[in-house]
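Right, one structure below, let's go through it.
Omission of a single protein chain aside, the complex is shown with its protein chains in their original locations.
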Amino acid sequence: MELTIGVDVGGTKIAAGVVDADGRILERLRVPTPETVDEIDASIAEAVEQLRASESGGSVAAVGVAAAGFVNEHRTTVRFAPNIAWREHELADAVGKRVQLPVIVENDANAAAWAEFRFGAGRDATDVVTVTVGTGVGGGIVLDGKLIRGAFGMAAEIGHMRVVPNGRACGCGQTGCWEQYASGRALARSAFELAIRDPKAAAPLIEAAGGKIDGLVGSMITEVALAGDPAAIGLFAELGRWLGEGVAALANVLDPAVVVIGGGVAEVGDLLLEPARKAFNHHLSAGANRPHLQLRGAEMGNDAGIIGAADLARTR
Amino acid sequence: MELTIGVDVGGTKIAAGVVDADGRILERLRVPTPETVDEIDASIAEAVEQLRASESGGSVAAVGVAAAGFVNEHRTTVRFAPNIAWREHELADAVGKRVQLPVIVENDANAAAWAEFRFGAGRDATDVVTVTVGTGVGGGIVLDGKLIRGAFGMAAEIGHMRVVPNGRACGCGQTGCWEQYASGRALARSAFELAIRDPKAAAPLIEAAGGKIDGLVGSMITEVALAGDPAAIGLFAELGRWLGEGVAALANVLDPAVVVIGGGVAEVGDLLLEPARKAFNHHLSAGANRPHLQLRGAEMGNDAGIIGAADLARTR
Amino acid sequence: MELTIGVDVGGTKIAAGVVDADGRILERLRVPTPETVDEIDASIAEAVEQLRASESGGSVAAVGVAAAGFVNEHRTTVRFAPNIAWREHELADAVGKRVQLPVIVENDANAAAWAEFRFGAGRDATDVVTVTVGTGVGGGIVLDGKLIRGAFGMAAEIGHMRVVPNGRACGCGQTGCWEQYASGRALARSAFELAIRDPKAAAPLIEAAGGKIDGLVGSMITEVALAGDPAAIGLFAELGRWLGEGVAALANVLDPAVVVIGGGVAEVGDLLLEPARKAFNHHLSAGANRPHLQLRGAEMGNDAGIIGAADLARTR
Partner (left out) sequence: MELTIGVDVGGTKIAAGVVDADGRILERLRVPTPETVDEIDASIAEAVEQLRASESGGSVAAVGVAAAGFVNEHRTTVRFAPNIAWREHELADAVGKRVQLPVIVENDANAAAWAEFRFGAGRDATDVVTVTVGTGVGGGIVLDGKLIRGAFGMAAEIGHMRVVPNGRACGCGQTGCWEQYASGRALARSAFELAIRDPKAAAPLIEAAGGKIDGLVGSMITEVALAGDPAAIGLFAELGRWLGEGVAALANVLDPAVVVIGGGVAEVGDLLLEPARKAFNHHLSAGANRPHLQLRGAEMGNDAGIIGAADLARTR
């Protein structure tokens, strides 16, 4: 059975693993992300060598790297990364030379979406969109069993689909992007505004933040919501509404059978998914005359990047 | 050389032709669309037989029907059509029994998009989105050389992507759909409103409509704009702006290399395309860090449906 | 004690009454609104004469006419009325000649607002805005104890304040007007859309309309909501949200102490007012640093026009 290695390179850590054809991680390791591009190349290569030297790593056939940046359509080069110094960096080549194995590079959200499609919440469907709700909103699109990369490798930047004309300013230089309404950062801002506007209702949230309302982050809000606080639940309901409305827009374009909602913010589960489903059903065009997609929580968790990248390295 | 027949079935006419592998129509005919579903089946079959009996029709291998309705993912059944009485009608089977040839059915906007991709304005690219600006806004998506149908056959309903929350009411039951801002009907409404608001500026438009301002239709506005009237040109500029902004949203999701703008309204050419390009470039997320798609006018005209359906019938 | 007569002229009926200085109606009558402008003048005059001939009508000093149209700043002329044939009609003069009494004309929503300010829900305040939620949204503004008419007699057309750029089309020729979101007509449309989208949830509403979903009108929805139906209550909650958000915009401009919500739709009471209050408090700019207005239901009911017009006729 062919094994491959998946390496997930984020701004703070590199996580890697030996993955089998069923999407199981047989061996894994994790190191901090170094500063320079050269050091990162070396760290990736070192991680690969270490895994190959492990008991289960003998027969590794290829390496897939999930990179937090724009990857070109040939799966070889990172054009640009917001949090890593990559600029038109030929990552596949740089790592391939060092490890003497075939290497492909994939955008990390695409890799995660592929993992959900192959082994996770979308494994029973051929048309699956994964929406990753973290600090921002990312995504990956699988249609007819194929990962959609786009002409320039930039497909599925769904967080930057405009949902409000003249809306909130986005770091991408535009306004009204979906991720300004449906991301963890949007959630934190709503919590902050609530704390200013109605400190009484927000008391449990403020307490969770140790009294420092500008220190409110997603995980705290999740915790308070799961404990049953109505204000925190309301914040997730609002987020879910934006999420579902955006999914309705996507459904008109892509018509998937399954939309998987993943990312840290989605760990709150049905408190987010139920309002998202409701908003989706409310806003789907011609909803009565068409089958509806299923909106599901992700299943692959933090390993999605490793597993997806490894699996994508199988097809070269 | 294999020949196929394409049949384009609209609300008022059935147009059909024998098409060769290079997308040329060798023989063609046109009949009015009858009322009942049975009669339409019969008319399609009759058109096919007539074309087969023609000089060039001898070796026809298959039939592709472009249907103005929702077609299922197996390319056999029309689920629903707004202007024809089809409701879950097994069109491929009904016609196939009559003509004893393989028959596939495809949504007409998809068929037209396929024609542009294969033989028209997108023939040099593998990732092409076609936007058809007629009474409404339709579309077709080709990614990596494949027509995207979606899990339920309903992909590329791009005219119903929401672009304005709580926006204009749409016939689909939703509000703020793109086609309420970027279609021929939107153009006519803008002209009507201008005529009410500023009859002086709108004088050439009102004259073109014979003084009946609620009789203003797209073709009149095109004519007046092409004659250089600033008010009419301004209406197309506004339409182009909405068009370009919607294309920017699509580009974030699909990342095509080429977007083809077709349909009757697009016949005005650069008066529509230039403002659309400008708005697209203005609104593309992270525009400075990525290659831009090309926005082009369609090339296949009214034959796109016939040619696209015929060509799609080649792949069964 | 001085008495005056108030006459409320609507599209279907003329209601009139003798009103005392405390806003009590001592005598009243009602006739259908005739077709022509002349006949309406005559009917108004006849109503006045009849009331003067009544027991309590002896000492009437003046007449105030509440007219459903744009009234000029001198309170003499109806510039335009949507449902009556008045076009620059000198109504005060036409009636005055007939009845030989001083006559003033006032917009009906202004007259109703004045009644609420003088004798109704705003009687304890000097800065009161009345929002009338009927088929459309009308209003009247009292600041520092004075009715605000505007330079051209057209102040308080608050239903046409734009709340959504590129929003729903309005009969006034613009888009996104408040009354497209916060009126009885908006309520009926939401109910209709719900019935299409989710017939199960809308079952009690559909039943109330005798199965004819496009026959759903405000009073039916009120009845169903008051009976406790969650779907109908949800429709009022959505309406209330738009209402409260618009009131927040008005508060930034006018800073009233009291906003009175009247009109037929408001008869549902707290099912509308509570969500409106919540949305208002949510959306008031710098809400923590300023006193908040009170949002109250109207108290004067259908007599507001008669009483307000009569009282305004006292100040000539």
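Chains: A, B and C, in written order; residue numbering restarts at 1 for each.
One rule holds for everything that comes next: a contact is a pair of C-beta atoms (placed from the backbone, for glycine too) under 8 Å apart; a residue touches a chain by one contact, two chains touch by 3 or more.
The structure displayed is predicted, hence computed values, not measured ones.
Chemist: Give the residue, chosen from C:N83, C:S285 or C:N302, that touches the chain omitted from the document.
Modeler: The missing chain is touched by C:S285.
Chemist: Which listed residue (C:L250, C:L272, C:L295 or C:A313) would be found touching the missing chain in the intact complex?
Modeler: Looking across C:L250, C:L272, C:L295 or C:A313, the contact with the absent chain belongs to C:L250.
Chemist: Could I get the residues of chain B that touch the absent chain, sorted low to high?
Modeler: Per the touch rule, chain B residues meeting the hidden chain are 165-166, 196-198, 281-282, 287-288.
Chemist: Please identify, in ascending order, the residues of chain A that touch the omitted chain?
Modeler: Touching the chain left out of view, chain A contributes residues 164-169, 173, 175, 181, 189, 193, 196-197.
Chemist: Considering the whole complex, not just the chains shown, which residues of chain C touch the missing one?
Modeler: 70, 79-80, 125-127, 141, 143-144, 146, 148-158, 160-165, 170, 172-174, 177, 245, 248-250, 252-258, 283-291, 293
FYI, only the chains that are shown with their structure count from here on.
Chemist: Could you check if the interface between copies chain B and chain C is built from the same residues on both sides, meaning over half shared, or from different ones?
Modeler: Homomeric contact, same residues on both sides for the most part.
Chemist: Go ahead and note the Å separation of the Cα centroids belonging to chain A and chain B.
Modeler: Centre separation, chain A to chain B: 34 Å.
Chemist: Centre to centre, by mean C-alpha position, how many angstrom separate chain A and chain C?
Modeler: 52
Chemist: What residues in chain B touch two or more of the other chains?
Modeler: Residue numbers touching two or more other chains: 164-165, 173.
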